[in-house]
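The other protein chains are all here in position, but one chain of the complex has been omitted.
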Amino acid sequence: MAGEIDGVEIVARRGRLVRRALTGWGCLMYLFLFVPVLLLVLLSFNRNRYGSFPITGLTTEWYTSVLQSSDLQDAIKTSLGIAAEVTAISVIVGTAAAFPLVRSRLRFRAGLRVAFTLPIMIPGVLIGVSLLSFFTNVLGLQLTTQTAVIGQSVYTTPYVLLIVSARLAGFDRSLESAASDLGANAFQRFRRIVLPLIAPAIFAGALFSFTMSLDEFVITYFIIGAQITLPIYIYTQIKFGITPAVNAVATILIVGSLGISGLGIAVPRMLKFAVRRLRRLQQGRRARPVGAV
Amino acid sequence: MKRNLMTRREALRAGAMGAGAVALGGIGTAAASAASANTPVTFDMLTWNDHYDPKKQLPAITKETGITVRPTLGSDDGTMFIKAKESHQEFAVVSADALWVPYYHQQGLTVPFDIKSFAVSKQLYSASLDVSFWKAGSNYLAYPRAWSALRIYYNPKYVHPAPTSWEVLLDPKYKGKFVRENQPTDIVAEAGLATGSKNPYNMTTAELSKAKQFLQAAKPAYLDLVSQNTGVVTALANGTAWFTSENLGTDIRVKQAGGPLIKAAIPKEGVVGWLDAEMKMIGPDEDRFEQFINAWGQAEWIPPLFKEFEEAWFNESAYKLLVNAGMKELADAVGYNDPEGALKAHLKGPQKNPGAYIQVFNEVFGA
Partner (left out) sequence: MSTHPLAAPGPATPVRVSRPRLLARFSQYVGFTPAAVLFGVFFGAPMVMIVLYSFWTQNGYSIESRFTVANYQTIFSTPVYIDTFLTTLWMTAAASAATLAIAFPFAYWLARYVRRGWQRPLLFLVIVPFWVSYLLRVTSWTIILGSKGGLAHLLGLFGLNTPSWFLYDRPAVIFVLVYLYFPYAALTLFSALERFDWRQVRAARDLGATQARALRTVMLPQIRPGITTAVIFVFIPILGEYLTPQLVGGTRGVMIGNLVDNFFEEAQFAQGATVSVLIAAVVVILLIVFRRSLEVGEMYGR
């Protein structure tokens, strides 16, 4: 499959050079991505209450204040809950719609694709205010986290839809008809052939939705009613300036997600390794000549 | 909050987007008045985070009155107004700045009340009970909370002589050295003061065009329009900026941030300022407002909030607590004991022509 280095290929010296240069570039990009975040980690230990240089002393008081602030903890929980729901909705709705968008004989596919970029184009405030008015004046709904989930999904689903349909476009359908010839039903074809091929796009789309949901402020602000999310907590502090407690939250989020995903990568590998060892042990035992005891 | 959704929905369908929102005065009041004083109830409060202390104050209020306060934070008056209006009685209490208070009332969203009958109002400076635009006959439109007036804060090392007028913004020496919070209307209002307007938040077209010319001339001095107060403090602390127009107490904040000596100046044309207050919103829990204010407004809750946000409250009893707690210097620096100072400033409020203000601002600061 793609992505694997062709084992047989003899890597020319120039190829090796290119490879090294690209690896260097990759590392540089990670540095670029993480530098501002590392600075925030540093500042989360800074006593200076303006969350900036100079460093006026080291302290853990911002972490203490996070642990003591039920407001902030509720905000984090609400944000994570909403982000999970929004991700699920966007992935399902977006992926489902990508198929007809790419494959059906729809006449206005290009037009539809343009229409789906509109939610990215229209300022969030306008979506927020008009949705607020729509929910309360027209539908008479009570504003809750669920209305916020709907509002955010409108904004995140286009990303999943577009990225999955980009991957689906030009996808070789002869594979599917071959599978069909071999007697695979629609579900099997989807499960065994289509899904593995669009999985990277779904993964990327899910990351986009989750990330955007976690940081969405304006739309959510208008339609969430009396709940508070992390971005609402942060943006409404603007009147007085953000306290470094927010830097502490950022640090906790980053370290937490890296820790959990690190475990998520390490644990299955360790399990696999353990299972292999176990199996080998068992095989070893079985292989022992009978009567050796 | 519990309420009759069907009735609400029908009533709301009838109302058009612009004018609708109002017609619902009576619902629920009759039922609620039968309830006893300490029945548990949830109060949604649309406010800023300097108005309450979530750790001690809010639990204490619940214990004392049965009212669970659920704060929803706001950013600026305009969006809060839209949110309060379109959420249809979601909020029992909403906070607003000076002239926004009568505006909410004109829009039929709030209930005036007899403030002198509230026990806690005895703790307030009398000046705060005498704000003309907060009166509605013998009633009052809101419960006054805190105030500030803006000053030109400058770094005397670079800015000398001390500024005496807004004209300092036109001085080529200070090109790219002025930093300010990004508040378009207030910036236009300050330009209005500089060009002699007596009513900087309600300028005529002619006055607006003078203000625009002033701003165009002053634009080179503007380095940055930051989104938050800390941006100003940081810029003054690290010397990127030399002067600003900011709330009382900025000098102390810069010092705390490890910055240089900063001094305050009052330009002869005047300054802008704000005072804010809590409004009693039309809705099912109106009759619990007094109980809420009496618990929330107690002087004992103010010192910790003062320590964190350094604002001058209208609560006189709390001033004594601050002095006893050794915070007199800071309290005086923000003018705590001088509430009349609030009314000397030109107060922030909704304009008749907000669009024209933004238009002026955009024309000057557009690319």
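Order as written gives the chain letters A and B; numbering starts at 1 within each chain.
Note that in this section a contact is a pair of C-beta atoms (placed from the backbone, for glycine too) under 8 Å apart; a residue touches a chain by one contact, two chains touch by 3 or more.
Here the structure is a predicted model, which is why all the values come from computation and not from measurement.
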Query raised in the report: In the complete assembly, which of B:223, B:271, B:302 or B:318 touches the absent chain?
Result: B:223
Requested in this report: Please pick, from A:143, A:224 or A:246, the residue that touches the omitted chain in the full complex.
Outcome: A:246
Report summary line: Across the whole complex, the chain not displayed is touched by chain A residues 1-6, 9, 19, 22-23, 25-26, 29-30, 32-37, 39-40, 43, 51-53, 89, 92-94, 96-106, 109-111, 113-123, 125-127, 129-131, 133-134, 138, 150-151, 153-154, 157, 159, 161-163, 165-167, 169-170, 172-174, 176-177, 180-181, 197, 200-201, 203-204, 207-208, 211, 214-215, 230-231, 234-235, 242, 246-247, 250, 253-254, 257-258, 261, 265
Requested in this report: Could you list which residues of chain B touch the chain missing from the display?
Outcome: 16-19, 76, 78-79, 81-82, 103, 107, 176, 182-185, 219, 222-227, 238-240, 350-352, 354-355, 357-359, 361-363, 365-367
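Keep this in mind: only the chains that are shown with their structure count from here on.
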Query raised in the report: For chain A, which residues count as touching chain B in their complex?
Result: 48-54, 56, 68-71, 129, 132-133, 136-138, 140, 142-143, 221-222, 225-228, 232-233, 235-242
**Report entry** In the complex, chain B residues that touch chain A
**Finding:** 5, 8-9, 12-13, 15, 17, 20, 44, 48-50, 54-55, 70, 72-75, 79, 82-83, 86-88, 90-91, 227-231, 233-234, 237-238, 253, 256-258, 309
